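The structure appears right after this line, and notes come after that.
With one protein chain held back, the other chains of the complex are shown just where they sit.
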Amino acid sequence: MATVRSAAQGILADDNTETREQIIEMLKKAYWMEIETVMSYITNSINPDGVRAQEIVESLQQDVQEELGHAQQFAQRIKELYGVVPGSLEFSAEQSYLQPPEEQTDIVHVIKGVIEAETGAIEHYTRVIEETEGIDPVTQDMVIAILHDEQGHRRLFEGFLREYEALGLA
Amino acid sequence: MATVRSAAQGILADDNTETREQIIEMLKKAYWMEIETVMSYITNSINPDGVRAQEIVESLQQDVQEELGHAQQFAQRIKELYGVVPGSLEFSAEQSYLQPPEEQTDIVHVIKGVIEAETGAIEHYTRVIEETEGIDPVTQDMVIAILHDEQGHRRLFEGFLREYEALGLA
Amino acid sequence: MATVRSAAQGILADDNTETREQIIEMLKKAYWMEIETVMSYITNSINPDGVRAQEIVESLQQDVQEELGHAQQFAQRIKELYGVVPGSLEFSAEQSYLQPPEEQTDIVHVIKGVIEAETGAIEHYTRVIEETEGIDPVTQDMVIAILHDEQGHRRLFEGFLREYEALGLA
Amino acid sequence: MATVRSAAQGILADDNTETREQIIEMLKKAYWMEIETVMSYITNSINPDGVRAQEIVESLQQDVQEELGHAQQFAQRIKELYGVVPGSLEFSAEQSYLQPPEEQTDIVHVIKGVIEAETGAIEHYTRVIEETEGIDPVTQDMVIAILHDEQGHRRLFEGFLREYEALGLA
Amino acid sequence: MATVRSAAQGILADDNTETREQIIEMLKKAYWMEIETVMSYITNSINPDGVRAQEIVESLQQDVQEELGHAQQFAQRIKELYGVVPGSLEFSAEQSYLQPPEEQTDIVHVIKGVIEAETGAIEHYTRVIEETEGIDPVTQDMVIAILHDEQGHRRLFEGFLREYEALGLA
Amino acid sequence: MATVRSAAQGILADDNTETREQIIEMLKKAYWMEIETVMSYITNSINPDGVRAQEIVESLQQDVQEELGHAQQFAQRIKELYGVVPGSLEFSAEQSYLQPPEEQTDIVHVIKGVIEAETGAIEHYTRVIEETEGIDPVTQDMVIAILHDEQGHRRLFEGFLREYEALGLA
Amino acid sequence: MATVRSAAQGILADDNTETREQIIEMLKKAYWMEIETVMSYITNSINPDGVRAQEIVESLQQDVQEELGHAQQFAQRIKELYGVVPGSLEFSAEQSYLQPPEEQTDIVHVIKGVIEAETGAIEHYTRVIEETEGIDPVTQDMVIAILHDEQGHRRLFEGFLREYEALGLA
Amino acid sequence: MATVRSAAQGILADDNTETREQIIEMLKKAYWMEIETVMSYITNSINPDGVRAQEIVESLQQDVQEELGHAQQFAQRIKELYGVVPGSLEFSAEQSYLQPPEEQTDIVHVIKGVIEAETGAIEHYTRVIEETEGIDPVTQDMVIAILHDEQGHRRLFEGFLREYEALGLA
Amino acid sequence: MATVRSAAQGILADDNTETREQIIEMLKKAYWMEIETVMSYITNSINPDGVRAQEIVESLQQDVQEELGHAQQFAQRIKELYGVVPGSLEFSAEQSYLQPPEEQTDIVHVIKGVIEAETGAIEHYTRVIEETEGIDPVTQDMVIAILHDEQGHRRLFEGFLREYEALGLA
Amino acid sequence: MATVRSAAQGILADDNTETREQIIEMLKKAYWMEIETVMSYITNSINPDGVRAQEIVESLQQDVQEELGHAQQFAQRIKELYGVVPGSLEFSAEQSYLQPPEEQTDIVHVIKGVIEAETGAIEHYTRVIEETEGIDPVTQDMVIAILHDEQGHRRLFEGFLREYEALGLA
Amino acid sequence: MATVRSAAQGILADDNTETREQIIEMLKKAYWMEIETVMSYITNSINPDGVRAQEIVESLQQDVQEELGHAQQFAQRIKELYGVVPGSLEFSAEQSYLQPPEEQTDIVHVIKGVIEAETGAIEHYTRVIEETEGIDPVTQDMVIAILHDEQGHRRLFEGFLREYEALGLA
Partner (left out) sequence: MATVRSAAQGILADDNTETREQIIEMLKKAYWMEIETVMSYITNSINPDGVRAQEIVESLQQDVQEELGHAQQFAQRIKELYGVVPGSLEFSAEQSYLQPPEEQTDIVHVIKGVIEAETGAIEHYTRVIEETEGIDPVTQDMVIAILHDEQGHRRLFEGFLREYEALGLA
């Protein structure tokens, strides 16, 4: 590709290859987090029983699409930074807290699992934002928007949990 | 809520409680500014008479929705940062410059009032952006977008004013 | 404006100036009731925590738009009757019962507040309908439609309250 | 429900309980009329044969939705007035004139049946409008709009009948 | 049509034939007023020149559709009351005040013409509302809604006129 | 308007003033034909009774909008050629053949009236197309498209007539 | 209809008249089940009070349309098999378990009623599927799709019930 | 294509080549039937004259799209079964009964032609369903859905015919 | 049909019968060309294999609708000129160059076939445009628009061919 | 749940518990196949480079949504049959053939991988269809529809492969 | 490209190469006129200040899209006539009269500039129409439609100018 000039500035410049690869690694991790969340939300948007579960079920059902969109944004950005989106063999499940509970009416289990998942995402994305500061504003901007979604989502489920605690159920 | 892990990093971390409360105070002020603007724009989008007023009336009518949206975004963010959105008793009107004029054909009064209101908003939001730098990128990002709206709006009304000045009417 | 003929009949006729002003006063009061309701519903559609709160939160969120529309209809009618829509300095909060509760999971507080607010509106609008009978059918027709909305809304929240009472929570 | 104040004025006031119940009875009758009309229109929008029948079949098919909507409006209003929407066991069919004819090409039978049904509805709704005058403007307003639909519908089928009479077929 | 029962109550009952015909006459007059307004608004939404005219031109262009809709509503109601919608030979123009002015930039001429036309409509519709009170609530309800449109429209153009008067141009 | 250069070529050039005025006269006639057609089609889309009339009624109802659009196109073109769209006082009805018949089930009367009206339009528009040939291609192009609509419409109603003739009813 | 050849094969063939009539009987029963369900769901989507009821109310409200659609499909198929859709006099209510409860907050009553209704439908439709196997694949295919809807619906309400049982409320 | 493994089971398996080819032949015939129907329906949706013809004309016009869709489905399925969609030279017209009649108002001719065409299609598709039973469920399912369309369509036109017979016109 | 006046001018005038019939013949030919093209494009939008074929397949798939629309326009115009749209027995295939090739990856065969078909259409339509000049502007206008489509389409496929030639594949 | 009657017939009956569990196992496998396909298609819709890849990339991008929908249908059906949708820890990747290739322009690798994946799905779904025959028509019907999608998809990619083979690239 | 037959008639025939090139030159000029207009309208739809400017600003903003569409039509036609759309280096600005004025409230400058630009376009397009008469009806038809747009636009701005002249401002 010697025939076309590379950008001399910014994250796509040849000088920034190493930095770029570090960012790619962080983006891959983010990608897998979102993919596993898609799985967990499908599961938990179908399994639970009960009227109160409906509110949570519908909330998760909508999030399936949102989280899938996040995954595709991360994958697209990996590509733009000259990385390769990993294949399914590299996937390894980590969300032990979002597996189906013993009893399908145990909604508190699901709520806590969602908060745990969102907390992990928030921590990781905060780190990405810090590390791209002044280096890759495009990635940073994209991740800030995703972080906003996750913070709002976690806040909602914290409210759910607080109610159950108040009722002595959590 | 000891049962779920808090985020260890970022604005939601337990260490950042004090900072978070300062941001919440600024967001509350922003919230009230937008709410009063909603009131003032309803008033000023209905009272004025005349052909030339139509342009301004329609402009303000559309802004009612936009400013209400801003208010809801600020309120939502207050909630996400563990604050409480204030009730109507805490409201205290400040936009003396946007009260109905003596004469409903006095459009210059309205134009200057809008510019004054936007100037106040721009100053306050600029301060929020500075104070959240490197601390709460999500709030910052949200406020930058709102600031852009307000700058564009003020620029438009400055143009209106300039014309009236050129005609010796302002 | 001597150059154009006034309508010789109906509420816009010159003979009916005094009556028109009484109606305008009642419409101003209605206008402020709706504006405060907008504020209170934004607050109470964001503050509450918990699964059960979701149903109420979503209901109030939709009502923000509806009540804003009512406010604009009242303001528009004031203008049509040759009145002036008041500015924000004339606003004075009255809905003490819709301020944020001590505890954000105290949903009964919100429900009772909404019923109180709707009751006040129903009483005031019933009076407007009586006083405009045979005098200003246009205003009357408009207020009947708004009254219908408020009655339906109050009925819904009474049902919510009844449930909490049955559970011994209200 | 002593904990919340009832409206002191209008049809929802405690003083008007008896009147309210009379209105509810009339609304229940209206409700059952519309429900039976839904059944009859499904039947008569599918059974008839022939090209000329098509025009009437399509007209009735669209009316199924419209009449169902009327039924739901009546039911909703019953609820708002503190009544209970009756269950299916209380239904008793009355539209003997809208049963399937001997011969599925006997379109005149259908036309006359529809006019009879609409006539009954018009008479009943006219009575509701008279009895709610000055007492329950919200119900009155709702029923006037429904009455308008039924008058227009009857007028259309009268035109159909007139044509068949002119052809010596009715 | 002896084969089907007439409604025994309300405006469509046989006893009310005379009243019905009086209402039909008033509706025919209303019908022709709207038709002529359609013509006048097409003319005056195309002829005027100038930037300030644009606001008025666009306003009238939208009203063409609205007024046509009113005409069709009046015609439909004439039919429902067993009247006959009149043919074009019965039309006779009356809006001398809405003919094209000498100079196509004479916008004040147009504004005054519109106010005159709306004033006439308001007076006539007010009379229809009074005469149908307690007799034909469906017609009354329909005309109140149309009256609201016309009042709002007149108010808007009065504002336009006031401005021109303030500028010493009217 | 000496300050801006006129087009030196085409129908808008100063040399073509006379020709332009002849075209304007023809366009005015076309404009009034369409306006009267709007009136006649409203009348005839509401008056007729009967099942068979429905097909024709719906057809005319849709044409009301189409013919109004034609009228607006003619008016717009008059303006573009520096003419003035005439006011309602200049209207004089000519479609004696489209007045309401004695009997509202006399559909043949309506069909023949529509054919007559379309025939007149086709003749007039054919003449406009001939006279603008090589002189004003924009007007010509616009009128050809309108002519197509009218031919198709006439063809449809001729088919309706043929059927009634076959049945011995016309 | 001797003039057209009947299909020599399949359920519409003349040889299959008897079988066809058996299927028609089953379809009529299915038709009445769906019609009664429409009634019951309107009733139970409006009567209940309370926050938890909202979820069920909204679910039933959507099902009103779905069940009406099923009824129309059954009626259409009866027609296609040369049967006659029955009139309202043949209706006889059977869903004693879906009548309004004593107390409008008794949601468990509604849930159990819905499950009972769906169970009856599932049993009847399973029988239809078996009896049409290899005989009338079109009816079979249509009923399988409807059965899927009913199974999913019952499963949802079983989940609701399970929750109430877990809470000791059912 | 030795490089990819063939499905070992189902209609696409190598063992089922012969069966697959028999199905393809039947699908080709179905394909040509639908293509000819497209031609015939265009012709017969444009030629007929008269009010009563309109119903049939519009019905056929919509069917043009539907039948074209069927043709494309058949063609697609031929491709999926490794067949080749035939070219236009292989087309040979067979619907002698759907050619334009002597007289364009002879609607009975068209109705009988449509019934004949649908009967042929129903017979052929019934055979396809039988022969694919247990062998190619995908084709079977697709054809059942198409058969349903054709049955419903034939039923509609039988109703048309019956009416004409009742009138002594067929 | 002596009862309605024929247009005295233009292509529909009685004097122009012969000319009209010549145009009808040309339109019939055009009609059959479009119908055969529909068939050929279905075939060639499904048969081809391969990635490069996709582009052509999608292009032809869209054209199926477009060409069908052309056919319907031609048929409609035949009708408007008092002709009869021909039946399927008059169809005779001519596009030998668009039959399926030996090998379904032979895309060049398809491309050349499409160009050949478009060339024939362009030639025929050019002739129609010449012969209707000054005689039937409506037909001419319609055919010019269709010609534009065909020219653009041919140009696109010529570009496809040129590429294959450059690659030595055509 | 002893309080409500179970269905006595069909797959949901108590007698069929064992069969139901076998079907659930097959559905779980199908569920995981679809989930892994989602992952693989995201990866392979973003990684490939080049013009020819675009066609495949877009095709896979659309399939991501389709396959996700399949997964949700399988999960829903598991729930309806009283099973539990498994959590992410039970996932184990199997599509070794759809991992990212060495070289991102190696499109043949992707094509073969997709065919392999679809082949596996077709085989498994064929088995499900066989085993549910006469036992659970609802599951069978759902899986037939999904099988249709997969067959069509595989056929498309086989066409892609054939072309590459013809070019000596596969 | 000897392998495909060229059209023997019309503008694409080999004999008409020279004529075609002359038309292409005129189309290139038209193309550049439209491109420059796009630039000028962006500039002049953003720079001006003031209430009265708003009307013009909005008008120009909409025209940006319209003029871009014209440019693309011209470019497409150049391609269809075997020409090559020129690159940006061939652009040379000519609209000296549409550069930003000294003072951004000088709206008369903008109005006159627009009229000048439209006049130039009208002259050039009139010439294209004349020169393609009888030679290339497709190009002619396309240009007539564009000419209509430009005439209407110029007429609008002439009206604006006339007003300013009447006010002594131009």
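Letters A, B, C, D, E, F, G, H, I, J and K mark the chains as written, and numbering starts fresh at 1 in each.
By definition in this document, a residue touches a chain if its C-beta (ideal position, glycine included) is under 8 Å from a C-beta of that chain, and two chains touch if they have at least 3 such contacts.
Treat the numbers as computed from the prediction; the structure is a model and nothing was measured.
The chain that is not drawn here is touched, among residues K:S40, K:T105 or K:Q151, by K:S40.
For the options A:I35, A:A71, A:M142 or A:L161, the residue in contact with the chain missing from this view is A:M142. Residue-wise, the contact with the chain that is not shown comes from B:I115, picked out of B:V51, B:I115 or B:V138.
For chain J, the list of residues touching the undisplayed chain reads 48-55, 103-105.
Chain I meets the missing chain through residues 52, 55-56, 107, 158-160, 162-164, 166. Although one chain is hidden here, its contacts on chain K can still be listed: residues 35-36, 38-40, 42-43, 46-47, 64, 68, 71-72, 75-76, 78-79, 84-89, 91, 93, 95-96, 98-100, 104.
Basically, only the chains that are shown with their structure count from here on.
The centroid of the Cα atoms in chain F and the matching centroid in chain J are 60 Å apart. The geometric centre of chain A is 43 Å away from that of chain G, both derived from CA atoms.
The residues of chain J that reach two or more other chains are 76, 79, 141, 158, 162, listed in rising order.
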